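Data block below; observations after.
One chain of protein is taken out of this complex; the other chains stay put.
Right after this comes chain A.
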């Protein structure tokens, strides 16, 4: 990847120099972010020999999914206890005792089997994981066995319920206070374990040989271009110099703008591009049509170059 070459230094107009420095700083941040994202990707070679790029779920996504599941469990418990209490309350005191016991059974089942039930299922994800686009997979790319799901979820006892019960435990004297503190520090190792390894594995994943990946469903949207983008929009002819102004990153930004931004933003972007390539806005020219035409031309040009093994990463990439 070519480093940006800073040709203008200070120069006659300091304002444009500042803007350029700012742009370069932003580019560096972006590249750093890209490298960080790339570190999340694990490629899995399928038996067909193709590489699938699977993205590891981040620790915060996992924590979010867990909190969602935990909230769901608690809601389920409250709802069921309420229903059970209503059903038995007519029996007086004895009814309440029975209601308490039946709810204890519900809690037992939920605590032990909620995660297992959903992860053994076809989507290999609990509702919380599904909401965040996560799923459990076997680390070696093979099939996820029920045994692995069982193993990873029984470790949860250690990672969640032990620290929780230690937190709720009351310390009567100084000694038990210290013991409690030590216990919390020790279980903290398990709780924070996912933060300290590359694959964001928790202890349960380690034992079961599983991994949690981020694979949200994506919809296939309409292609922005048409098969023959240049015959129809004959009003727009771009020279090579005009198209070489931008690279792949800008193309992708333009794609996002065309797909999901408002009319005002599109107009501003069109203005920006016209300014950059030195074009005047024609009489009654439609901004969206201009952007689409420019997108198509730019993409055709960059794809052409890519076929010759030349990836122009962004507008700073001059290929040397």
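In the analysis below, a contact is a pair of C-beta atoms (placed from the backbone, for glycine too) under 8 Å apart; a residue touches a chain by one contact, two chains touch by 3 or more; residues count from 1.
Rule of thumb we're sticking to: contacts and distances are computed from a predicted model.
Participant: Would you mind picking the UniProt name of the chain not drawn here, from "Cytochrome d ubiquinol oxidase subunit 1", "Membrane protein", "Carbohydrate ABC transporter permease" or "Lipid A biosynthesis lauroyl acyltransferase"?
Facilitator: Its UniProt record gives the name "Membrane protein".
Participant: Using the touch definition up top, pick the residue from A:58, A:73 or A:112 that touches the left-out chain.
Facilitator: Per the contact definition at the top, the residue touching the missing chain is A:112.
Participant: Just name the one of A:57, A:137, A:212 or A:269 that touches the chain not displayed here.
Facilitator: Of the listed residues, the one touching the omitted chain is A:137.
Participant: In the complete assembly, which of A:166, A:191 or A:302 touches the absent chain?
Facilitator: Hidden-chain contact among the options goes to A:302.
Participant: Mind pulling the chain A residues that touch the left-out chain?
Facilitator: Residues 44, 46-48, 50-54, 94, 97-98, 100-102, 104-105, 108, 112, 120-124, 135, 137, 139, 142-148, 150-151, 154-155, 157-158, 162, 203, 206-209, 213, 215-221, 223-231, 248, 251-252, 255-256, 259, 296, 299-300, 302-303, 306-307 of chain A touch the chain absent from view.
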